[in-house]
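Mind looking over this structure? Questions follow.
Only one protein chain is missing; all other protein chains are in place.
After this line comes subunit A, so read on.
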Amino acid sequence: MSKEIISAQRAEAWREELRKEIKNKDRVNIERVRMTELDPAYRITNNEEVNCGLTLEQARREASRCLDCPDPQCIEGCPVGIYIPTFIKNIERGEILEAAKTLKLTSALPAVCGRVCPQEKQCESKCFYKQKLKKEPVAIGYLERFAADYERESGNISVPEIKDKNGIKIAVVGSGPAGLSFAGEMAKYGYSVTVFEALHEIGGVLKYGIPEFRLPNSIVDVEIDGLRKMGVEFLTDCIVGKTITYDDLHEMGFKGVFVASGAGLPRFMNIPGENLIGVMSSNEYLTRVNLMGAASADSDTPVLKGKRVAVIGGGNTAMDSVRTAKRVGAERAIIVYRRSEEEMPARVEEVHHAKQEGVEFMTLHNPIEYIGDEKGRVKAMKLQKMRLGEPDASGRRSPEPIEGAVETLEIDEVIVSVGVSPNPLIPNTVKGLEISRKGTIVVDENTMKSALPDLYAGGDIVRGGATVILAMGDGRRAAMFMNESLKNNG
């Protein structure tokens, strides 16, 4: 089905014309665009977005690199299957609002995804330039962001086409990326969608987790407003499983439930001193700063502002935390990671930005104890030096301690960023759900349907800690299959 749509779009007359305008051998000689960034010395003094976006001219030139492949593999690399060449060719010809519309056909949050997706592992990794020409791929993420930003700033925000209301009520548990993506799709199919959110703000990790300097909250809000215009209703301060139950949802007339409650439980390492003052999870630190605005003077929420801050872990959350610590005023902000830099799960761009901002990296180090002062405040940490051993079953070289190589580092704040576990609230309060050993909800991998016929689930509650775009892909797929099921049975 979608292959036909892709071919039909590609066969449009304007696309044919556009392909002829520049010869492919000229297209491939255009250098990939470099996005302007704020100067590191300046940007660590504030929360402004580091990446400045493309100009119209830059975007059109970058778009002209795209060869408009007959069988575009980039789409295969995108978890929500954005019609990538179509939106890019619209940018090339200057129809930016058309490009934005194309994005919205399959993605509820293009301005978000263009910023936070690891494109190097997804769409851009499948680009013809990368695969066959061994050149830098087309900057699909930058272009996605450009189209979404252009539309927002133009004041001409389009609302996707919505089928006639079918009168069927659907509930969504959680307003993170999976829930928002699902809600947008179901609204397009004509359902009446209500999203239940436990926190006081909509957006899940997009609001409490990812910092302003990577993803401004105002941009998330505009995308959420887009969903409101499509008729999606949001109810904050409502915890399904506590405020209302799964059974209550049925009584309220909801015919389908999508659970996207995420993996919000922080893991700790259970080492001595972990409960000292000044040791906290990334979730706590980032929630205080991002959601509660704790770093600004007019917020009632406080946050500890360490001078020497160690962040434990090597993922994106660790990078977000350590870069936040720099901005909150740390003199030294240090990543402590038990493997080497090569194994770090964080995006290469984030690691690069962190280094530019003066973050120190202590790889092959692992904390084994925190030491406190007489008031119970952390003042130092004991670090075990590590080396990489033989590859394990999964092919990853696991770190092992070097006997006797322990050092002490003076620090006054520690942020633990060693992963999250699925939130147990729904698994614990809905009878009949199949739950994995890790606490995730078991669903059919294709349809996202759980053991209960009306309950679908997606995102981190199914995957454990994963990415924004995988969560959105789950939401889109769950919507497609729930719609099929309701259509056929209703």
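To be clear about the criterion, a residue touches a chain if its C-beta (ideal position, glycine included) is under 8 Å from a C-beta of that chain, and two chains touch if they have at least 3 such contacts; residues count from 1.
The definition used in the following text is that contacts and distances are computed from a predicted model.
Undergrad: Considering the UniProt annotation of the chain absent from this complex, which name among "Na(+)/H(+) antiporter subunit A1", "Phenylacetate-CoA oxygenase subunit PaaC", "Sulfide/dihydroorotate dehydrogenase-like FAD/NAD-binding protein" or "CoA transferase subunit A" applies?
TA: When "Na(+)/H(+) antiporter subunit A1", "Phenylacetate-CoA oxygenase subunit PaaC", "Sulfide/dihydroorotate dehydrogenase-like FAD/NAD-binding protein" or "CoA transferase subunit A" are compared with UniProt, the left-out chain turns out to be "Sulfide/dihydroorotate dehydrogenase-like FAD/NAD-binding protein".
Undergrad: Of the residues A:M292, A:V351 or A:L383, I need the one that contacts the missing chain.
TA: Touches the omitted chain: A:M292.
Undergrad: Of A:N270, A:S394 or A:N446, which one is in contact with the hidden chain?
TA: Of all options in A:N270, A:S394 or A:N446, contact with the hidden chain holds for A:N270.
Undergrad: Of A:V33, A:C117, A:I168 or A:M280, which one is in contact with the hidden chain?
TA: Residue touching the absent chain, from the options given: A:M280.
Undergrad: Using the definition of touch stated at the top, determine which of A:S181, A:Q384 or A:N423 touches the missing chain.
TA: A:N423
Undergrad: Which subunit A residues touch the hidden chain?
TA: Touching the missing chain: residues 198-200, 236-239, 242-245, 264-266, 268, 270, 274-275, 277-278, 280-281, 283-284, 287-288, 292-293, 298-302, 304, 375-376, 423-425.
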